[in-house]
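Shown here: the complex without one of its protein chains, the others still in place.
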Amino acid sequence: MTLLLEVLDLTGTFVFGISGAIAGVRHKVDLFGVLVLSFAAANAGGIMRDLIIGSIPPATISQWQYIVAALLPGLLTFYFYPVVKKLNHPLLIFDAAGLSLFAVSGSLKALEFHLNPLAAVLLGILTGVGGGVTRDILVGEVPVILRTDIYAVAALAGSSLVVGGYFLGLPSVALAVMGGALCFFIRIMAIHYHWRLPIPKVHE
Amino acid sequence: MTLLLEVLDLTGTFVFGISGAIAGVRHKVDLFGVLVLSFAAANAGGIMRDLIIGSIPPATISQWQYIVAALLPGLLTFYFYPVVKKLNHPLLIFDAAGLSLFAVSGSLKALEFHLNPLAAVLLGILTGVGGGVTRDILVGEVPVILRTDIYAVAALAGSSLVVGGYFLGLPSVALAVMGGALCFFIRIMAIHYHWRLPIPKVHE
Partner (left out) sequence: MTLLLEVLDLTGTFVFGISGAIAGVRHKVDLFGVLVLSFAAANAGGIMRDLIIGSIPPATISQWQYIVAALLPGLLTFYFYPVVKKLNHPLLIFDAAGLSLFAVSGSLKALEFHLNPLAAVLLGILTGVGGGVTRDILVGEVPVILRTDIYAVAALAGSSLVVGGYFLGLPSVALAVMGGALCFFIRIMAIHYHWRLPIPKVHE
């Protein structure tokens, strides 16, 4: 379980770091600003999760692997941006991968700390969306979670699958793969086909 | 005391949730975005308070009643917005109610965790204003606390009354009612009569 959590967290840290760095490059901040955004996007969700479940100090601050995983994508993105930007919607794709990995790791870690199922689903969502929200607020944009594509719903689906399967006794690794894949699939489909949830009717 | 805190927190969660949902509807976010804002406005203040006083995991994350109290107003507001918006200044009124309830609950919970009087007043203010600040930052507005009507002053008055009365040995329920009423009254009067504090004179 610990190894699985580490793999999920480190990979999530890395891909969210790329999304933060891309946001930085687009806003023309300097090298250290790119590293700050890379670090913030990569670690904000995990730090929030760890503070809330009482895992102090957060692994993301106290272990060097996480720090490397958060800063390396900043350096790479900064110097190889022409490669990154050839992807279609690169920021959204790395953001979707980070969302999926952290939604799964957040739920699993909350279960490991004996939180109840509903709390574990919520922490999965919070861990998944925390990095992107922090990144967007820092660069002064409306957080991606509030724009009109399906976002938190994807994290909800992934987290719920993980938590439901956990209480059915299914193996954690299989749940992590399936939950992450489900979240990523929903999010990418939503981006590609512009899936949307209902928008409120306001007659003002 | 515990029951009183729960009643205050749950009611505050519900009304702040409405304020978050209203902000979401006005910014035309989708259903899940409204739920996210409802949840954030409802729980941010309480989570900050619980992390600071060391009540981990925060009740708002770990108990299902709080989650229902935070999401239900989002659903109701989303589907019955025409009813809500017939109120005069609906966002400000529900925000004022949440401010009052959380200012009182924040102070009482801090006292229960043996913080000193000054810290209890501060935590009352922080708990009261945390939800509204988070809501406003998420939708990209200047937080209501910084706009020119009396806001944090109202929370200060309510918290101070609660903390002062507590050390005089008055019963918690009476203090909660009086402190909450005082905060709500000041805030509503400030909205209605445009009460303002002095603004600095800048000659630039």
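Quick notes on this one:
Residue numbering begins at 1 within each chain, and the chains themselves are lettered A and B in the order written.
Methods note: contacts are C-beta pairs under 8 Å (C-beta built on N, C-alpha and C of every residue); 3 or more make two chains touch, one makes a residue touch a chain.
What you see is a predicted model, and the numbers here were worked out from it, not measured in a lab.
Within the set B:F32, B:Y66, B:F102 or B:Y151, the residue that contacts the chain not displayed is B:Y151. Remark: the omitted chain is touched by one listed residue; of A:P57, A:P171 or A:P198 this is A:P57. Residues 24-37, 47, 51, 56-58, 61-62, 64, 67, 78, 81-82, 85, 137-140 of chain A touch the missing chain (whole complex, contact as defined above). Residues 51-54, 113, 115-116, 118-119, 122-123, 129, 133, 137, 140, 142-143, 145-148, 150-153, 196-204 of chain B touch the missing chain (whole complex, contact as defined above).
In the analysis below, only the chains that are shown with their structure count from here on.
Inter-chain spacing, taken between the CA centroids of chain A and chain B, is 28 Å.
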